[in-house]
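A protein chain is absent from this complex, but the other protein chains hold their places.
Chain lettering (A and B) follows the sequence in which the chains are written, and residue indices restart at 1 in each chain.
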Amino acid sequence: MARKPLLEMENISRVFPGIRANDGICLQLFSGEVLALLGENGAGKTTLMNILFGMYQPSSGSIRLRGKSPGRLSPTKALQMGIGMVQQHFSLVPSFSVAENITLGWKTRSNREMLRGVERKIQQLGAHFGLPVDPRAKVWTLSVGEKQRVEILKLLFTGAQILVLDEPTAVLTPGESQQLLAAIRKMVRQGSGVIFISHKLEEVLSISDRIVVLRHGKVVGTVDRSEADETTLVKMMMGHEPEPLALLPSPPRGLPRLEVKGLQVKNDRGHLAIRNLSLEVQRGEILGLAGVSGNGQRELAQALYGLRRVVSGSISLDGISLESGNVHQRILHRFSYIPADRKGVASCPNLSVRENLSLKKRLPPVRNGKQNPLIRTFSIQVASEKMPVRLLSGGNLQKVIVARELSAKPTFILADNPTWGLDIQTTGLVSRILREEAKRGTAILLISSDLEELFRLSDRIAVLFEGSIMGYAPPDRTYREKIGRMMAGIQGESGEDA
Amino acid sequence: MKLQLEKRLRLPRFAWFTVPLYSLAFAFGVMFFVLAFFYLGQEQAAGTAFSRSGFALVSLLSTPFSSWFGFFGSLTHMVPLALVALGLSVAYRVKAWNIGGEGQMYLGAMAATWGALFLFPGVSRPWVMLPLLCAMGLAGGAFWALLPALMKAFLRTDEIVVTLMLNYVALFWADFLVNGPWKNPAGFGFPGTASFGVSARFPTVFGGQLHTGFFLPLLVAVLLLLLQQKSAWGFRSRIVGDNPLAARYAGISVRRTGAMALLASGALSGLAGAVQMMGVQHSFQQGFSSGYGYTAIIVAWLARLNPLGILLVSFLFGGMQMGNSSLQMFHGVPSALTPTLQALLLFSLLGGESLSRFRIRWKKPGEVADHG
Partner (left out) sequence: MGETGVFLVSVLGAAIQSGTPLLFAVLGTILVERSGVMNLGLEGLMLVGALAGFAAASVTSNLLLAILFAMMAGALLGLLHALFCVVLRINQVVSGLAITLLGSGITGLWGTRFAGTTAARFVPVKLPLLGDIPVLGQIFFGHDVLVYVALGLVPLLWFFLYRTRFGMNLRAVGEEPRAADSRGIDVYRVRFLYTIGGSAITALGGAYLSLAANSLWMDNLTAGRGWIAIALALFAGWDPVKALLGATLFGGISALGFHLQAFGVPVSPYLLKMLPYLLTIGVLALTSSERSRRKLGTPSSLGIPYSREERM
């Protein structure tokens, strides 16, 4: 069937310093279809969509809308051209009603009649597409699912023909997800095209007409729904990699050091991000936690460390119950935490390097003329340790934080993507230190979106999906596909693995 | 075409010096014309107006340095300013915006008066009385900061408006006391209390020109410097002030730190009030503070919350206050000169510093920032 595509992205590449986020991507979207964009973290999906939406410019390649080039895109222009994106952060005015939020920014003179008209249309569209929302309800009273519907309705009102939905079901309950998927099917029947970004295979298979799989910035393949199944998709997503390093032998099992039972944690929106999660980390073990980011890793780490309150469940370290929200207790028991957002959360930009290195200690560092030995050990490039930390390069800042957390003879280390942003040498150093700590008897929970790192360092790998542990696997590359399935939401063998 | 202000990545080498200089020049320039306009309004010829304006400004600024009288007077005016500003700096460092310095000062003065006249009138030894009254001043000021501190800690209420409102409550409470129960029966009907006993007054030095309470701001400034750099509390405050998220991460309670800071700053403002009672007025009268609480906010800001800077700026501002009084007496310059100049200085310095961080650029239409 020779029909003109709504959207054509040809040979799109986007280079950032040091990375090719998108490499020669070709993609077409036809009217009336749902195109799924599938891929792991860092595969390049978000960058690609940001280019489509005009937030970035491609380093090379071109975009055509209905065969014509739109010129240089900006978010405003993209909206005008009928491209709309529903993101994870909503921009709605809480005290306004749904209808008022939709009409915000319209240039026409407002009056009662127009508003009534809009309300009627909202009800019509809502009923038609299965996105029911009370047009007069104030936004602050709406649930997350309802707010998302308002965002979608906003786009429909602007006449968007191309809708991009970025992990839309991440914030929804299963029931709401079903409603959304049904609504999407109805929308495309009207002639729009929808790009659906997700890592959840079940959803992708249930809703898409065609599937584009990205890996490392390149298109691995474009398949029709009829030709796709879980196995092929997982194979495409994960790929086959050569084996770089030999595996280290697992240490003997000891007593559980960290015990988590039935943990429930809410995210910022008030939804459960961690559902009934239980795990154990043994003394001297490195437990790797795999999973696509956004499945509750952040909330889990924060709850374990005490930065986020626990709804129910228990956490105990060496048999001592850790109080919900009490960071100080953790620090006293030598619980180290390397957060994912190191710059924003774990360092003080205007304090000196020396002060940041002793951030968690009660007293400021003593001036004894000797340089902090950590600077040498971690090759932190600084002119002087009195420099304020905001002048450090990104990589050096990471080193400061990692150095601080790994050197205080901890009993437990919670590391969230610890080598992200580090050069090869320091990555090797961190890996070595983690291994040495494990040998010393420290229990380590290593959260990472990089499977290779997990294979290299962990003794066991657990997979986190939608707030629960999907299953476990040994750090053996032959289990790669199995892990991939678990990461994508397909049930694996739960329970301990041999 | 749009006018855009872009942040400069690095300032030119001598900016730390030239920017304030230009700002000062600007402020004084504007003040010169404002003052001249005042004289013109007084039916003066243009030439006279300008020369008188220049003269007034010069004498105002040179007051602390032109005579011993001016010098000691400036120091005297500096004391309450510096104490309140030092207290405010403690709070502002952790982003606890205490605007209630004035009210807290009143409470400290009231507490000291209460102690001197009603609680411990019999204490005759100054070495007991003076520290006792200082303690009461600290307690009075802290008491007045307690409500905003509690509201901030437990209700997450913004302390700005609460402390501001309490200023007025304090004022009227003082009015009530001074016109009612505390009124001096032998005072010819003036609203004010009886005078403090000898033991409740700071002894003076330099032939009566300077009271010994003057050492307190110096002491407090040094203490604060030491605490900020060396103590656990100082370290924690710096962390909270720099990055509250990192403070949480380090196990520091941001809310508690903020509340404590409010209490501490209230206490210091209270001390300022008590010191004024013991050193200058020797009795509690209506309107004893000429807006020190508000001026101190500006002092703290201009000095960038640095204790030594605060001493310097409050000395200069104290000098202006002193200079204005004599100018008022001898040259008919109204007391409104000082606040005007202070406001101009604040605006110019703040504005100058801000402007120097930006570069003005024209943005061509269609150009979108590339977030490479």
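The rule we apply is simple: contacts are C-beta pairs under 8 Å (C-beta built on N, C-alpha and C of every residue); 3 or more make two chains touch, one makes a residue touch a chain.
Predicted, not measured: the structure shown is a model, and the values here were computed from it.
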Determine which one of B:Val19, B:Leu35 or B:Ala142 touches the chain that has been left out.
-> B:Leu35
Determine which one of A:Asn50, A:Asn101, A:Asn267 or A:Asn372 touches the chain that has been left out.
-> A:Asn101
Would you mind spotting which of A:Cys26, A:Val93, A:Leu255 or A:Val366 touches the chain that isn't drawn?
-> A:Val93
Option from B:Tyr168, B:Phe190 or B:Phe215 whose C-beta touches the chain left out = B:Tyr168
Touching residues (missing chain, whole complex) on chain A | 76, 91-96, 100-101, 103-110, 138, 140
Spell out the interface residues on chain B facing the chain that's missing from view.
-> 5, 34-35, 37-38, 41-42, 95, 97, 99, 147, 151-152, 155-162, 164-169, 172-173, 175-176, 179, 244, 294-295, 297-298, 301, 334-344, 346-347, 350-351, 354-355, 358
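Going forward, only the chains that are shown with their structure count from here on.
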Between chain A and chain B, what's the gap in Å when you average each chain's C-alpha atoms?
-> 48
Chain B residues within the chain A interface of the complex = 229-232, 234-235, 238-239, 242-243, 245-246, 248-251, 366, 368, 370-372
In their shared complex, at which residues does chain A touch chain B?
-> 16-17, 54-57, 72, 74, 305-307, 327-328, 330-331, 337, 339, 344-351, 355, 359-360, 362-364
